[in-house]
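The chains shown are only part of the set, and none of them has been moved.
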Amino acid sequence: MELGIWDFTTAMNRSDIRLALPSKGRLELATLDFLASAGLRVDKPNPRQYFARLPALPGLTVMFQRPGDIVVSVREGSVDFGIAGLDAVEERRGDDGEILLLHEALNYGQCALALAAPEEWPVHTLSHLQSQISTRSVQHPLRVATQYPRLTSRFLDSHGIAHVLINAEGTLEVAPAIGYADMIADLVSSGQTLRDNRLRALDDGVVLRSQAVFFANRAALKSRPEVLDLARQLLEYIEAYLRGQENYMVVANMRGDSAEAIAQAMFAQPDLGGLQGPTLAPVITRAGERWHSVTIVVHKDRLIPAVRALRAVGGSGVVVSPITYIFEEEPERARRLKANL
Amino acid sequence: MELGIWDFTTAMNRSDIRLALPSKGRLELATLDFLASAGLRVDKPNPRQYFARLPALPGLTVMFQRPGDIVVSVREGSVDFGIAGLDAVEERRGDDGEILLLHEALNYGQCALALAAPEEWPVHTLSHLQSQISTRSVQHPLRVATQYPRLTSRFLDSHGIAHVLINAEGTLEVAPAIGYADMIADLVSSGQTLRDNRLRALDDGVVLRSQAVFFANRAALKSRPEVLDLARQLLEYIEAYLRGQENYMVVANMRGDSAEAIAQAMFAQPDLGGLQGPTLAPVITRAGERWHSVTIVVHKDRLIPAVRALRAVGGSGVVVSPITYIFEEEPERARRLKANL
């Protein structure tokens, strides 16, 4: 065999564009749901398959890895884009800026990396913990089991708490009971697992609040225009989708002398708005009354107040419809993207 | 320990507002689906968790119980609101009016509490059953196994059928084969379980038709204004959602000289309506033709006739969209609510 023929480095000199997604459990399902809802459905042939396609963006190769491995892949450049928890990104992003966060709040996968101790400990705060450690004659340093050594160590150092980290494979929650460690730093969502294991998070022990984020290899964005263009398309979909999910299209029939009069009555109501102002169209009734249909966009949290405000100015028959996307004039994060490169 | 410090009655003197939902099986899933679709998604951290939050109504504590226990909890006042099957409510609501039905048809969980006998019995009706029992020398009274003693007994008494009730823990359908009882009164949905066990419902043996209902503790509504306000908000969402689900928004482009002329043509079609009348807006075509867009709301059951009627008066390109909610001027059940307290 000719030596020149074989080169295991070819995988690095690739021309495809790659997006890595979480390969397991709740985060995988939530990510696939999120993307599908945003119009970016992933075709994953079967659960054992680690490669997939995204029909809406045929130029993209989708692959599945563990979250921590996604971050390393993007950092090293073997993958261009990744979606993972902020916890994984912050733990492994390194110090050299290889990773650029494109969207820092995809609004799912919320959890916190938190310090927890056995319930029977009389310690609830970091300052209490720190004073305990410093004033007594220590038999052994505080041992903290975690799968997030970098974030945990930095956090404890910043609070002046001497410690040693215990690396652990899993089921961290049982570590204090076994005596494997004194405390743990682990991801917490509902807190039920902590309670099941008689642990309690410190009151000010949140190391990091996390949710799913979207990020890219900075060098790929800079050097490959097709990667930058895909980043913008993905951001357009994601931003428009997230904004669309927060709003309803609201149409009401309103009695009133003129479109102008109706609009003015509406402007007087603090709970009515719309992206710019109401759209108005005439309604023709059998009885010959004067009505107008008004259309506004309302934030979901303000729906009931908005309905009541419409009623207050003569609205009835309020029809509320779902919105898939709202595209604004210029997506903010796409703007920032150019600046950050 | 000071005696005054501990008092196990504190749970009753609570200030939170509580909604109890079914804790298991098909009814739990259907209830969570219903609420989520109505914009009231429940965050249940995990299947073993009996408390949950409802982000759209942060003031509400959600809890999970078996249906019969929900009714007792609401009746006794340890819970303010409940959703359960009408069967459970009627069996356990008591005679003193502590429970007020707020919505009696949530349109899921349909079933019937029905009397069933072995297929080989030659008895198909209550009157036949009654004549059989009265004319022969009875060896033992008719034994009816049920988990609904109150409803079943009242029903059999009202038809003059002497009986004894057999309380049962479960798998009622096997009771007649074992000789544990002669007949059963049990919930029936598709009837497949009856057929599998060679049982047949009597033709007129329906004790109660049931579906999911929404109810409250009457005293809490009267004495706590914040409970009454939450009842109204929940009813607004539920009613608007149920009405929205039954209708489509239908938009058609119509050729026609004027908006007035188009509206008159539509009024002549029995299958076209809308909440009050069509909304009309001009369409500008490349060819310069005169078109209008008309928007109406159509009941789902009448969709195909409405499309055909629109075609009949010159409509084309009929676009049908989903509706999330329809809020009417004044929700009927909210009105009744005040009257019933």
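Order as written gives the chain letters A and B; numbering starts at 1 within each chain.
Throughout what follows, a contact is a pair of C-beta atoms (placed from the backbone, for glycine too) under 8 Å apart; a residue touches a chain by one contact, two chains touch by 3 or more.
The shown structure was predicted, so the numbers you read here are calculated from the model rather than taken from an experiment.
Shown here are 2 copies of a single protein sequence; counted across the entire complex in this file, the number of copies is 6.
To be clear about the criterion, only the chains that are shown with their structure count from here on.
As a whole-number value, the distance joining the C-alpha centres of chain A and chain B reads 36 Å.
Across the interface of their complex, chain B is touched by residues 189-190, 192, 248, 251, 253, 281-286, 291, 293, 300-301, 303-304, 307, 311, 316-322 of chain A. Taken in their complex, chain B has these residues touching chain A: 39, 45-46, 48-49, 56, 233, 236-237, 240, 244, 249, 259-260, 263, 267, 275-281, 295, 297, 321-329.
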